[in-house]
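The complex appears here minus one protein chain, its other protein chains still in place.
Moving on, here comes chain A:
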Amino acid sequence: MPTHREPALRTVGLRKAFGDHVAVDDIHLTVPAGSFYGLVGPNGAGKTTTLAMAVGLLRPDAGSAEIFGVDVWRDTVRAKGLIGVLPDGNAMPERLTGREVLTYLGLLRGMRPDVVAERTGELLQVLELDSAERTLVIEYSTGMRKKIGLAVALLHAPRLLVLDEPFEAVDPVSAATIKGILRRFAAGGGSVIISSHVMALVEQLCDQVGVISDGRVVAAGPLADVRGAGTLEDAFVGLVGARAGGAEGLAWLTS
């Protein structure tokens, strides 16, 4: 039986290959319930692929994922009821306005119409999307798309939020709003997983961190343990073994 003691998310040996390229190789992650978890890694490390497999949007070649003890691939329906997801780069019902998207998805989930209307209004207002009442999602800016995606993830009050790059292309004011919402969600007992490659942001928000590089977990645990004495950025560069370039070559730029 799943209880609150179960981790919010646990993946065991997740693996995914696209053709010859192994995107994710044997990923074990445990996200404690009630934690604010940051999944970091360089571009192409496999963050998006891992999260997609964890929430049931991509079938893994091997391994399993559990959400509050519910197996994502065996008990899909129950697992999906527990999570709100913001995937990176997926389409929305593009020909609807923001309000229509939320109304439509809320009703499709079988929520009561008055609850849907109330939450939709509040979400649009808090995320400052209520001024674009006549704009279809297809005409939204990248930042607006992120915000409506977050609203979709929050609408049914899930227990776990899985957000892939929630702050990418979001302006500082909106980012502050989103951070506020996520902190309140976590403070109220909710669990959050975000992926990002902005280290400062992860340090600011998260209490748990997982570092992925080349499809493998290279470090995971409480933020303080992973970053050690320095900043998370220094620890990250050390962990992924990257050489911070940009100092040599390009001599013609300065002439």
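Operating definition for what follows: a residue touches a chain if its C-beta (ideal position, glycine included) is under 8 Å from a C-beta of that chain, and two chains touch if they have at least 3 such contacts; residues count from 1.
Keep this in mind: contacts and distances are computed from a predicted model.
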Listed names "ABC-2 type transport system permease protein", "Flavocytochrome c", "Helix-turn-helix domain-containing protein" or "Multifunctional fusion protein", with the criterion being the UniProt name of the chain not displayed: "ABC-2 type transport system permease protein"
Hidden-chain contact residue, picked from the options A:Pro87, A:Pro166 or A:Gly215: A:Pro87
Candidates A:Gly19, A:Gly188 or A:Gly249 - the one touching the absent chain: A:Gly19
Option from A:Val24, A:Val40 or A:Val55 whose C-beta touches the chain left out: A:Val55
Absent-chain interface as seen on chain A, which is shown: 17-20, 55-59, 76-78, 80-81, 83, 85, 87, 89-97, 100, 103-105, 107-110, 113, 133-134, 136-140, 145, 152, 255
